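Here you go, one structure.
Heads up, one of the protein chains got dropped from this complex, but the rest are sitting where they should.
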């Protein structure tokens, strides 16, 4: 009578990776909905396209690596990568940008490093950075200028399809432009802040689409926190660092982008709650998360303000990904029974 | 002209500054320690089997310090080579097969005591004095001290020494690392779950 002998514990809680990933995906839905509302179907189409590409590339690589395909696809991580990338790319980006970014993210940034859990960089952001560097024009101008409030002016489904897949530029020109962050930075040398904020792009408080999009992602992020899927550390420290930088360095709205725009424009909330918190490539110790988040916030501000790119979530996150292992090694918590925490990786003297 | 002078001055002072820093660091953080031979010797398994071609671990350690290859110790195996490579800052090489293969399990000598004729030859062969016995008396191996070097097997005229795997008891046994999920699926497509439902 051979009994099963497995190591303890013999019971397991309800947490499952696939479910966690699915929850993350669900939490982005409000953001996606708002984006679709304000920016038209481009976001939705690109997101779906990105997800399909992600799953297909993942399956392909797994097949090539002779790994069990369904076992890994079921973990939903490729789904989340595709989804986040779809949300981060410009809504009306041509289809090949989306496909290129997503397949690169999955194949090179994730699977080449050994697949789920082994990638040192956030795959979605690697894909994003690739296309941003390679195709700066398409990446900066395909944003929808959100003077459309009523919804009637938004790119309709067919319009979006034709712009994305057929590159119908004449249609596109009617809808696309740079993001508010970009415009503000570009125009502030010519106009005063007050004048600027009266422009269509900004359109006053809570009138443009960006504020609502960011608020929707904030809501989704809070939902994740409540479900204890992410902790408060990274988003809070990141937003705080961004805010402090902007208050101290950019207090003069006639010279620098104002705080409200930093927090509620661009990919700030998406980055803070969904991208910076990607557990695989982030720091994992409590103190480490604070440092990591703050680092992203500062870098975000620096690149946004003095860099050439309009938004900088991708670069800030990737740069901090580099630092994460190091941060982890030096921010170990104080373990039970130790008078002080250990530092670094080398076996040191007992603390 | 003045810019060139400034540049030279700046560079020179920077060089001086960093030089001083490096010098200070080398004094301040110098690693105190035993000479390299002892460090190498500490990494060798001290089996004293001579498979490396030297009459013991210490002589091999000395040879390594003099530039001998680090991949000649089969009892130490890959882990020892790795450790030596780390210590000496050289590339690890695969174990030199010429000197023998690494054993999977640690072995100890076992004398079939009723066959021993008490010739003391094994005692003379054992480099670590792990055999107990006197002329014409039955001999026995002190298991805790035997390094499993094999050297006593050959000289025994009645072939009564066996090398047996070191036994594990409940205090030395430990769990092995689990097979990963991927391996589990790869080796057994009927995963734990499906088997359960079957």
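In order of appearance the chains are A and B, and numbering begins at 1 in each one.
Just so it is clear, a residue touches a chain if its C-beta (ideal position, glycine included) is under 8 Å from a C-beta of that chain, and two chains touch if they have at least 3 such contacts.
Throughout what follows, contacts and distances are computed from a predicted model.
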{"item": "Name of the absent chain as recorded in UniProt (options \"Ion-translocating oxidoreductase complex subunit C\", \"SufD family Fe-S cluster assembly protein\", \"ABC transporter ATP-binding protein\" or \"Protein meaA\")", "value": "\"Ion-translocating oxidoreductase complex subunit C\""}
{"item": "Contact partner of the left-out chain, one of A:101, A:213 or A:280", "value": "A:280"}
{"item": "Sole contact to the chain not displayed, among B:36, B:138 or B:153", "value": "B:138"}
{"item": "Those residues of chain A which, in the complete complex, touch the missing chain", "value": "1-13, 15-17, 19-20, 71-72, 75, 77, 115-118, 228-229, 231, 279-280, 282, 284-286, 328, 332-339, 342, 344-348, 350"}
{"item": "Sites on chain B contacted by the missing partner chain, in the whole complex", "value": "41, 44-48, 56-58, 106, 114-121, 124, 127-130, 136, 138, 144-145, 147, 157-159, 168-170, 172-178, 180-182, 184-185, 191-193, 195-196"}
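As a working rule, only the chains that are shown with their structure count from here on.
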{"item": "Distance from chain B to chain A - Cα centre to Cα centre, in angstrom", "value": "48"}
{"item": "Residue ranges of chain A touching chain B (in the complex, touch as defined)", "value": "7, 67-68, 71"}
{"item": "Touching residues (chain side chain B, partner chain A) in the complex", "value": "175, 178, 181-182, 185-186"}
